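For this view, one protein chain was removed and the others were kept in their places.
Moving on, here comes chain A:
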Amino acid sequence: MDNGIAAELAEQVARALADAADVTTLRALEGGDFPASAWEALSGLGLATALVPEAQGGAGLGFADAVPLLEALGHAGAPVPMAEGIGAAALLGAAGIEAPEGVLTFAAAGAPVPWGRHAGHVVLVDGARVALYAAEALRWTEGANIAREPRDVPAVTGAPVAEGTLPNAWGAEAARSVAALLRSAQMAGALQAALSLAVEHANTRKQFGRPIGRFQAVQQQLAVFAAETSAASVAAAAAARAADARGIADAAFEIGCAKVTAGEAAARCAAIAHQVLAAMGITEEHALHHFTRRLWSWREEGGSERFWTARIGATVQAAPGPLWSFLTSRDQEPAA
């Protein structure tokens, strides 16, 4: 991976989001609007096919290259379905299908589709079968997660535009794993945003004649917050590297570990953030809840902690020999 490219892309995304989206954007989308101007700004960066191989007209980047930009998206509360589009295009590319222009999203068959009602095209993945539908071929039962992000259940009423099969390296659970990886990275970004809000509040809100952040009890809590946030970020990056090195299917262990770490961090840090922000953080007016509700929601998407810990536990129970041998056998040693 070229760290320079990854950082540059993240910087571009962060800049575009800073100009085109803020807390009013999040409010509007949670009220049912599609943030068209933010979408224009972000899609103008041409990152939709970031993970599509160059031979298929994409940028040929790896998951690890995308993690910083996914964090930047999460840091802004993911006001547009860009992560979904990047994941969908990657799945299509793997199945040999060209990604269409416009708003694109994906889900495993049977799971609610993020941003479904707003999409021009939707990728539904059933095992290794990938089907691309135009919006006209789907009828939506609208729903939402607790962040009030659109999570819609499709009924298929027409034929797909294209169909294909994922190669073995992607496996039969690729949709969940890709979603888990995307969400893990976004959660790391959302954690950073919530941390900034909590630190800012701790440094300005005064009680007993001084900022509450001067109290050790508050400092120690925010230190835990920062540690968990770093853990989520490192885990997402490490899982992405595993996915690039061995393919999505064989990186399910690492992706699961990252999702568990992000999910635990979300629970612990959201609680700390609200404790520090106190009643202010519970108001609709304050920005914090846009991030904490996303953290609570994204825990459930791409496999919860309950799902992944059971998976990981079963994997290590079944692995012959010591856990340590299993863990180290998964290190990516560079080819000699």
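Assume contacts are C-beta pairs under 8 Å (C-beta built on N, C-alpha and C of every residue); 3 or more make two chains touch, one makes a residue touch a chain; residues count from 1.
Throughout what follows, contacts and distances are computed from a predicted model.
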Please identify the absent chain by the protein name in its UniProt record; candidates are "Molybdopterin-binding protein", "C-type cytochrome", "Acyl-CoA dehydrogenase" or "Acetyl-CoA C-acetyltransferase". "Acyl-CoA dehydrogenase"
From the listed residues A:Thr105, A:Thr229 or A:Thr292, report the one that touches the chain absent from this view. A:Thr229
Among A:Ala237, A:Ala252 or A:Leu277, which one is in touch with the chain left out? A:Ala237
Among A:Leu138, A:Val260 or A:Ala273, which residue is in contact with the omitted chain in the full complex? A:Val260
Would you mind spotting which of A:Ser37, A:Thr141 or A:Ser196 touches the chain that isn't drawn? A:Ser196
State which residues belonging to chain A touch the missing partner chain. 3, 75, 192, 195-196, 199, 202-203, 213-214, 216, 218-220, 222-224, 226-231, 233-235, 237-238, 241, 253-254, 256-258, 260-261, 264, 305-306, 308-317, 322-324, 327-328, 331-334, 336
